[in-house]
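The complex appears here without one of its protein chains, the remainder shown in place.
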Amino acid sequence: MATQANSVPYPTLVEVDPFVPADQQKGLHNRWHPDIPAYVTVKPGEVFKLQCVDWTGAQIGNNDYSDDVKNVDLTKIHNLSGPVAVEGAEPGDCLIVDILDVTPFEKMPWGYTGIFELENGGGLFAKEFNSKAAKAIWDLKGIYATSRHIPGVRFAGVSHPGLIGTAPSAELLATWNERERGLISLHANAVPPVAFAPEPIGAYVGQDIDRKVFEKIAAEGARTVPGREHGGNCDIKNLSKGSRCYFPVFLKGANLSVGDLHFSQGDGELSFCGAIEMAGIITLSTSIIKGGVEKFALKQPIFLPSPVDPLYSAKLIFEGISVDYHGDGKQYNMDATVAYKQAALNAIAYLMKIGYTREQAYLLLSAAPVESHVAALVDSPNACVTLALPLGIFEHDILPKEEGLKKLNFGQCAIRSDGVV
Amino acid sequence: MATQANSVPYPTLVEVDPFVPADQQKGLHNRWHPDIPAYVTVKPGEVFKLQCVDWTGAQIGNNDYSDDVKNVDLTKIHNLSGPVAVEGAEPGDCLIVDILDVTPFEKMPWGYTGIFELENGGGLFAKEFNSKAAKAIWDLKGIYATSRHIPGVRFAGVSHPGLIGTAPSAELLATWNERERGLISLHANAVPPVAFAPEPIGAYVGQDIDRKVFEKIAAEGARTVPGREHGGNCDIKNLSKGSRCYFPVFLKGANLSVGDLHFSQGDGELSFCGAIEMAGIITLSTSIIKGGVEKFALKQPIFLPSPVDPLYSAKLIFEGISVDYHGDGKQYNMDATVAYKQAALNAIAYLMKIGYTREQAYLLLSAAPVESHVAALVDSPNACVTLALPLGIFEHDILPKEEGLKKLNFGQCAIRSDGVV
Amino acid sequence: MATQANSVPYPTLVEVDPFVPADQQKGLHNRWHPDIPAYVTVKPGEVFKLQCVDWTGAQIGNNDYSDDVKNVDLTKIHNLSGPVAVEGAEPGDCLIVDILDVTPFEKMPWGYTGIFELENGGGLFAKEFNSKAAKAIWDLKGIYATSRHIPGVRFAGVSHPGLIGTAPSAELLATWNERERGLISLHANAVPPVAFAPEPIGAYVGQDIDRKVFEKIAAEGARTVPGREHGGNCDIKNLSKGSRCYFPVFLKGANLSVGDLHFSQGDGELSFCGAIEMAGIITLSTSIIKGGVEKFALKQPIFLPSPVDPLYSAKLIFEGISVDYHGDGKQYNMDATVAYKQAALNAIAYLMKIGYTREQAYLLLSAAPVESHVAALVDSPNACVTLALPLGIFEHDILPKEEGLKKLNFGQCAIRSDGVV
Partner (left out) sequence: MATQANSVPYPTLVEVDPFVPADQQKGLHNRWHPDIPAYVTVKPGEVFKLQCVDWTGAQIGNNDYSDDVKNVDLTKIHNLSGPVAVEGAEPGDCLIVDILDVTPFEKMPWGYTGIFELENGGGLFAKEFNSKAAKAIWDLKGIYATSRHIPGVRFAGVSHPGLIGTAPSAELLATWNERERGLISLHANAVPPVAFAPEPIGAYVGQDIDRKVFEKIAAEGARTVPGREHGGNCDIKNLSKGSRCYFPVFLKGANLSVGDLHFSQGDGELSFCGAIEMAGIITLSTSIIKGGVEKFALKQPIFLPSPVDPLYSAKLIFEGISVDYHGDGKQYNMDATVAYKQAALNAIAYLMKIGYTREQAYLLLSAAPVESHVAALVDSPNACVTLALPLGIFEHDILPKEEGLKKLNFGQCAIRSDGVV
């Protein structure tokens, strides 16, 4: 018969409390540095769980104002669980990581999507919209999310770690810092900044380590904001539960870290904190292919997507080209970023016709399983990018109709307590 | 009983011979201009067919050398069928176009994918590869394409018009010409050019029109290379047979033109002539929504994709960021184009490990139903773009294996008769 | 350049006129018998086309009465194109057939779905409905079908040959005839008949053959109605264009025949002539695996489905169990046929709530890409079968709503000129 004795749960190697600030907890860190010691070690083939705080480390609350978003302390992000060393992994190997599951905590069945202030965090349209803080709280109901701040939609999550990567070697870290400092120096005083240099303030390693080592990490550690050659904050929505990822290994043990769990996200994650951010639990297993970097020409991770990502076959697709026709009309040269922006702004304009506010639309496109394709990147001077809105997530029929679109009243998302939008 | 009398085929409104140069045929044109008269007129609801030459107008042959690609005359492209006026369409309306079918000619069951010379046409990696002309001929066997120049793959086509659009108004045309001339002036002498100004040489309108009108068209007509607000050469692979597209109308009658039929294409169409280019037949029907531009906030077409696009659920996905790590290592600022390039170069490197030449890999990624997503566009400074290779198109298992990848001999694609690659 | 000389169309090995009675045409036959000689011979690897009349051989017209269905002569069906011998195929081999394309004739862009009379053809609900002849004519518009007889729907076809198979050996034919005669003798005078014994009247072989051979074929030839070990009239909607099928070979040359082309069909094909029946063209290629019957344990064909079958992810699913609760309430023992019927009758009842007549609903479920799954076949005494209606085929939202279903007026399908339904 079924007994406790013949039922062995998978071990939880990092335990956290999602309601406690991250910098008071063990097994977390928020910079990339080769000197951050492995917090735990696993054997290839082992299944294990890591608990993760949300990326901000409990800074955002389940309430109806966005002041917490306005005042978020970004020196403290992203909070990652790990590092996890894998026995036998060596530089040049390929670390296979099976992302077996990604779930919220049972005790915390909600997440959030935020629009950040132009001056604190930014986002794709920070300048265009002169962004003020706003947010939507999502209730996570099994496979679905709904929001009191964005009524009229319900969608299945494509749950994934926004951030997962192996630790850089000292050489790789130096390369990152050098090239990013170069960019910063070209755009000094940009608002929002174009990149983030190492920042000792807010740096955290949730282990008992030598003070000098910590100071080195804090001084040199790469910020976690961008994705890089090791993976990192790639925010790829399809790196979801069920996917198998192949990482290059740069250090003995590989030292995998993970965090920034997303219940759902659209391609592009456009509002920066655009996914449904959540605290939760990730289940992983690993294996190693010796010399895999050379075998597979790995300059950055590759992966096999999951068989269980949400399938919404009916879509309304918006197009954009590399002309800023939503702004000053400027012609860009094969710029896929500009093209993406036009497609997104076309979608936002459409969603406003059916009654969403600009902020609701911006949040919705960021969080829902929206797909964005690079359609064509060769027809000079116009890159063409598309953005596909799944129709099945809406409670109402939003298709173009002879009589035009029906404008409903969906209220507003959570905004600042001073009412500024 | 079934009789000829009770069977009415859909009318073919433009008839062409795919083996005759385009500028000897009626119902074709190769510039955008409001003064190009409608070649035919249809009523809303009518189903009709348009025959189309391939985009070059029969310049490329089914043979094993790429000299025809090397010497292609690009002043003569793209050859479009139409314009088709729709009764009742007026500026500000939305023209619904149902793309009901896209097929090759029965008498011409082949197409081609080309890499163009750096100096004549370019392509996404024209500079990186210092491109020399190369091509692959594809045999079109019902829903599938195979190529003697790229053995080991077979895939279902996502057949679509690379180019479809309504005619611009005089004002819109002026806007296009002005902004593109501005870009050209910033990059004078760029190779390949960043954009294409109006070019009287090669301009063609396959109708009996007044000489002065023709000269105006030739002098002012926008080139067909980029997609623009009216649609045009968007090269969106999912604007495929079965899709429904909503176009803004700028002129009385809308004056729809279409061409550049593709049997298949990957997202990005990276080698420029990267689709499987074909001559063929497109079946359309139209309807009109009065005032649709305002009703749907249409700044560029929107569309509903087809229910019959190829479905290959198993994929190998490559990632790229906006650092040119395949080149000089330069850090770019949220540049999705650079990120796309890295993802594509990672895929090419992988395909070379299994035995394809660089040129075969470049052509294959361009032509096969590859999907490219803008994963994240907010993690400064690195945009992240993915490129997904469908596994089901390969005859062999190409997954990463413990023992590495098996390198087969797939020969080479068609190259120049002087052997330069 | 592209020339006629470098463009070789695939050969058409059987040519027919869809407007001429089948028994006046070459290359057709309507019985299964090993002595029907190959009409043409192909080499493995060759791509070729076969033209096919509709299954009845032009008996049904594009008009608004169903008298032709009422009076259809079923001794003359199904009209098959072939046989096609494949060089090198021998008994015990596996014949691989790639179904590369299935299209209607350009000159005949329509098809039909019929309900047959109880006394002439039957159908799944022939007795329950005491069926009278009815039909729907479908306009085939590229990938889509619509019908003036069933307004409010449009769907993409999953086009396939309803009937495709290799010729039986004499031994296999004898087995068929014996077992089916046995069944007939158990149900003498059943209306409709439970099976069809060889029937010399109406037998046809469109080749110049010896009179005696013909008489033998007519006397012994198996009727084409049921699918059997060689494939035959399996009416599997997913054996569609793009699929690859593995047939057992029973005769030297394999002698493949094909016909009964369907533009679309739902799982079950419930009204008997339930697919969208059409005349058209099938494109095939073949290859041989020696000894494949033993290698793959082939007692009946196996196949790989197509990557381009229509994808409608949103569905409304009906359930049925093996209790005839739509009839006399009788409890059956694990009878999947009874369970299927209840699911279908539940769907018909639902469709009647939104305004379709019983006959329209019956025809629609037969012809549209409806999916029917055997859910459970082990929970004694109730088999459970489901039937899934794709929501994307309807112009209106048909989901269950608080306020109930909106009943529209969709008129009626084509019925008998005497008005009897």
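Labels A, B and C are assigned to the chains in the order they are written; within every chain, residues are numbered from 1.
Note that a contact is a pair of C-beta atoms (placed from the backbone, for glycine too) under 8 Å apart; a residue touches a chain by one contact, two chains touch by 3 or more.
This is a predicted model, so every value here is computed, not measured.
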Residue of A:Tyr39, A:Trp110 or A:Tyr362 touching the missing chain in the full complex: A:Trp110
Omitted-chain contact residue, chosen from B:Val42, B:Leu124 or B:Leu311: B:Leu311
Residue among C:Glu87, C:Glu319, C:Glu395 or C:Asp418 that touches the chain left out of view: C:Glu319
Hidden-chain contact residue, picked from the options A:Ser66, A:Ser285 or A:Ser322: A:Ser285
Identified contact with the non-displayed chain, of A:Gln59, A:Asn79, A:Ser271 or A:Asn346: A:Gln59
Chain not shown, touching residues in chain B: 311-314, 392, 397
Contacts of chain A with the absent chain, listed as residue ranges: 1-4, 6-10, 18-19, 21, 47, 54, 58-63, 68, 98-101, 106-110, 141-144, 156, 241-242, 279, 283, 285, 306-312, 392
Footprint left on chain C by the chain that the document does not show: 94, 96, 122-124, 175, 179-180, 182-183, 187, 192-196, 225-229, 231, 233-238, 246, 267-272, 274, 289, 291-292, 295-297, 299-305, 307, 313-321, 323, 325-326, 329-337, 340, 342, 346, 349-350, 352-353, 371-386, 388, 399-402, 404-405
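Operating definition for what follows: only the chains that are shown with their structure count from here on.
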Euclidean distance of C-alpha centroids - chain A vs chain C, Å: 50
Centre distance in Å when chain A and chain B are each reduced to the mean of their C-alpha atoms: 33
Residues within chain B bordering two or more other chains: 307
